[in-house]
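This is the structure I have questions about; it appears just below.
This view holds just a subset of the chains, kept in their places.
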Amino acid sequence: MLVLFTDFGLEGPYLGQVEAVLCAQAPGARVVHLFSDLPPYDIQSAAYLLPAFVSRFPPATVFLCVVDPGVGGNRPGVIARIDGHWFVGPNEGLFALLSRRASSVECWQLPHSDSASPSFHGRDVFAPVAARLARGLAPVGEVVDAAALEQASWLDDLPRIVYIDRYGNAMTGLRASSVPGDAVLTVNGHALNTARTFTDVGVGEAFWYENANGLVEFAVNRGRADAVLSLAIGDAISL
Amino acid sequence: MLVLFTDFGLEGPYLGQVEAVLCAQAPGARVVHLFSDLPPYDIQSAAYLLPAFVSRFPPATVFLCVVDPGVGGNRPGVIARIDGHWFVGPNEGLFALLSRRASSVECWQLPHSDSASPSFHGRDVFAPVAARLARGLAPVGEVVDAAALEQASWLDDLPRIVYIDRYGNAMTGLRASSVPGDAVLTVNGHALNTARTFTDVGVGEAFWYENANGLVEFAVNRGRADAVLSLAIGDAISL
């Protein structure tokens, strides 16, 4: 299985061009669009989201992960083998939390490509590598220390809004397992209690809960938390 | 074929996580994203839309249908076999019109799941069941009377806007076959005549027509009916 995790957006030609490369170069693989509207250019938000979505996939799933404001510059591309899955993408921190929390990490730095478009390495560099891995071929590039994936200054959990979904629910970079179950969390001056899920609170009521991927999320039963609490990506959370 | 009919939105990780379950558990099935941006939480609009989209699919198509404001509460999940197709989803009215208009309906109530996330039964409960059915396995759960799918107080047709598409066309819950062909329909104070299709009226002119799925729809030739007529989901229509 080939899984896309990007900030390309659903709109426009970008996802389709990448999928075409994958279909042509790994004809037998299923392609799943896991997350296509990560906050644009926001590597850190993506880095705290990624680990929440990886564990449910079958072993040896290949994840093509691209949030790449540095495309065309000097930032390296990598292949990482992390707890039995493959990850391919630019290395500016996107895999930092995943590798920090993993039992097993191997890493390869991709060679520089002269033929790639300077603005679309997702299509020209990373998709062909992902297709190779999906076909069971060995990784390319130079073995490097797994420490290359780290961002030493980043916290283990990120007390910030990292994504807002179509319902207005606001995901954070905090694992629910890192927060006391009875914590009162404050965001934008709103102090909120926890609930198990939507139907446990009244209609219109705001709360935080452990979402279906283990992250702390702010929500309103049958309402929009982003509107009710004036939330935006990047807003800070405090206990 | 496995067909998704949901209010998950195209954005975010939800469709992708469901598709990953389907790909892993029914590897041979094609997955089609039929409708992913149904009005959020709006079971009734979805219930009047669903029958318009079902008949064109091959026999034994499996429809995974999720509009689920009651997720995590007491509402039951069901499997329904309706006129030769399979439907899986929460039972709060979503299948009411489809079953009311059908020749043949069988129904199974799904067992309660303790391991499912209380906020994402689409992924944890309904997708695995849909994958089973797509593999040709028998339905799970307890056989219940088909009347369990009904909502006795709901009309046979819904004189309301139930969806607005990217062009600004406004679909209603009225079947065109339930409305006289020369009817004048009024919405938001605008009395509109019918036309066969867009090119039969002048540029900028508003009209109603039988859309490609048999529903009454308001439209403007090369314009946006939602803007021209100030339409929103839920607006009432009268003859």
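Order as written gives the chain letters A and B; numbering starts at 1 within each chain.
One rule holds for everything that comes next: a contact is a pair of C-beta atoms (placed from the backbone, for glycine too) under 8 Å apart; a residue touches a chain by one contact, two chains touch by 3 or more.
These numbers were taken from a predicted model, which means no experiment stands behind them.
Of the identical protein chains in this complex, 2 are displayed in place, while the full assembly in this structure file contains 3 copies of the same sequence.
We adopt the following convention: only the chains that are shown with their structure count from here on.
Averaged C-alpha coordinates give centres for chain A and chain B that are 30 Å from one another. Touching chain A in their complex are the following residues of chain B: 8-17, 19-21, 23-24, 27, 37, 40-41, 69-73, 117-120, 123-124. Put simply, chain A touches chain B in their complex at residues 1, 3, 10, 30, 32-37, 53, 56-58, 163, 165-167, 196-200, 209, 211-213, 222.
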